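Structure, as structure tokens:
Missing here is one protein chain; the remaining ones are kept as they sit in the complex.
Let's turn to chain A:
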Amino acid sequence: MAIGRPLSRVEARDKVTGAARYTADTRLPGMVYAALMSSAVSAGRVRAIDTARAEAAPGVLAVITHLNRPQWHSTPAALRYVETRFPLADEHIHHHGQYLAVVVAGTREQAAHAAGLVAVDYETRPAVPTLDAALPDAHQPVWRFEPEFPTLLALGDPEARLAAADVRLDLEYRTPYNSHAPMEPNATLAHWDGGSLTVHETSQQVHLDRPVIAGALGLPPDRVRVVSTLVGGAFGNKTAVWAHTLLAAVAARQVGRPVQLVVTRKQVFTCHGHQPPIIQRLRVGANRDGTLQAITHHTVNGTPVLFDRPEAAISPTGTVYALRSVGVRVEVAGMHMPAPATMRTPGDGPGMFAVGSALDEMAYALELDPIELRRRNHLAVHPLLGRPWSGKQLLECYDVGAERFGWERRAPRPRMMRDGADWVGFGMSSAQRLEHHAAARAAVEIRDDGSAEVRTAAPEIGTGNLTTLTQIAADGTGIAPSQVDIRSGDTTLPESAPTSGSRTTGSTGTAVHLAALRARQAAARLAVADPRSPLHGLPAERVGAARGRLYDVDVPRRGETYRDLLRRNGRRSIVEQGFHDPAGADPRFAYATFGAHFTEVRIDDTLRRVRVTRHVGVFAVGRVLNPKTARNQAQGGIIYALGGALMEDLATDPVTGRFIAPALTDYHVPVNADVGDIDVSFVEEPDYNAHPLGAKGLGEVVAVGVHASIANAVYHAIGIRVRDLPITPDKLLRP
């Protein structure tokens, strides 16, 4: 079996030798360079734009602005093209950093220099700079994900339940702008061949990009090819078509040469997505016996002035704990901000910061251990669907985590644990993420040299899917993983699920699994029908496959290799397709992944700097396909959220709303020295109700609940409850 083994990544050698090729590493003959010029104001209008100096600069081939851009075709829907307005649409400015011109030149230096020569005469208008300033505009969003992600929901009578509860809490939590900050800036290489366009793009989802690009340019989708082989980190920031892609395409058409456009790091921060600021108000009621009675959760997040984009922070609220009554409401408030994007973990990340913190506050109010409060409100059934959860080993996660962490050493009250100058605190939270699905296709080919190839579009963004999909195909065909090649990241390949929403394992993995099984079965049928095969005349279902060989399961010595079978029959290969139907899971159950986090923090009494010295994460995600890559991804998810908890804040100017320091020098993400001991384990029980492989998503649930676990540990250490992230020392500077 290849599945379950800690195989090294199939692309590992390329990644350590520099041979791995990302979008900006790809070159074409005659390629030229584009640079983007960004708005210096947050709201207003371009009164005049002077491109004469830029056009006259050495090497410049084209300068495109709203005055001379080609016509855009279909109107974008605010989903995969994130905004509702195409780039350079008109003279109006809706957010700081908005692209106002694209400059194409013979070299990178020439393009960057000329972009700086474009002169704009702005008419500046007052901006709505902050979420607080936008609050009077708070309104229920018009949102096309209804009803899958509801923005208004009531179960029972929460007001009456709250009024009758023994203990009531009314709490406000805040999270700031957070940035995905992937290491690889977004990039495009656009190339026209007659009326057909090829776009090399930093994308998590080539097939979803294609119709957006084609629609904007007025092309039939089959004239657009999108290629995204390796992606240098994404975390959601590459789940949309952004302006640079469309601008590179029109620039390439205009200059008649391939155009490479790599956005600057500053532009990654401004115009390529973020998690917007959110204010969450929670009211929780519980009785003295520790039973939760009711919860209301009202959120408001910032949204661009042009369209509504709710951040579904209420998504965990009604489904994680047993509650007699639930009321949730999501609102948005318009700001002069660039477009947000889904960011690991959308909705559940900020939502569980609030819910997980509020549960902790309730545990102290009731003088209960935080785990005990969660146990008493454990939920076996999805309360809105009325169906039992499948694969919910959450109680085991608590047990395993408490044991590995040493939870029994926890003092019952805050400010009771001290080690020299350090206050020490323990915190915990649970984690949950609904298991999402998407349609997915894959092909598996068994070749006459005994090898196999997997073909499915899913780009590799670092999650290890090239490796896990190879393992799945290896087991399905009975061919060693070292003999299985994989091609991915190209719209010429079968359409996978997008590499987002933790869907690769469940959806694309199932498609590969089915394709591999069908290829094996087709080979078995060929063998049993072939009088020259040692398997001739057997029922096909008695044919097994292992180590590149088909054999009789009752008499394993009897059999032959794929190679011999195919060559004798003059077949170069056998190719079969697999399709994952998103409606395929057993409808009697509800599906999610689960986990528990335990954190130890140490806080220097004088400096009040929080260090996470130990963190234990235990997860129930069904079967683990590759413990090596899974453990790495889980550790990374925990650290990703640690950044949000302790340091990440894309600070804004309170007057203009501009990001003050959109740079990795100032937007601090965790560095090696910030990270203590991260212990990851899995309560591994295959969930065959969810998928035929029994494996579910991993990449997002691991980052859910971490913020609360850390904030809860901080409170336990020094008795200060921080409800607005990040937990920086200034918020702890009181006795």
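Assume contacts are C-beta pairs under 8 Å (C-beta built on N, C-alpha and C of every residue); 3 or more make two chains touch, one makes a residue touch a chain; residues count from 1.
Please note the rule applied: contacts and distances are computed from a predicted model.
Novice: One chain of this complex is not shown here; going by its UniProt record, which of these names is it: "Putative xanthine dehydrogenase YagT iron-sulfur-binding subunit", "Phospholipid/cholesterol/gamma-HCH transport system permease protein", "Cytochrome c oxidase subunit IV" or "Energy-coupling factor transporter transmembrane protein EcfT"?
Specialist: For the chain missing from the view, the UniProt record says "Putative xanthine dehydrogenase YagT iron-sulfur-binding subunit".
Novice: Of the residues A:Leu230, A:Met335, A:Ala585 or A:Leu732, which one touches the chain left out of the display?
Specialist: Hidden-chain contact among the options goes to A:Leu230.
Novice: For the chain left off this view, which of A:Pro185, A:Gly401 or A:Gly595 is in contact with it?
Specialist: A:Pro185
Novice: Which one touches the absent chain: A:Ala24, A:Ala190 or A:Ala339?
Specialist: A:Ala24
Novice: One chain is left out of this view; which of A:Ala115, A:Leu466, A:Ala497 or A:Val714 touches it in the full complex?
Specialist: A:Leu466
Novice: Using the document's contact rule, name the residues of chain A that touch the chain not shown here.
Specialist: 8-22, 24-30, 57-59, 106-110, 113, 180-185, 227, 229-235, 262, 264-265, 460-464, 466, 485, 487-490, 628-629, 632-633, 635-640, 663-665, 669-675, 677-678
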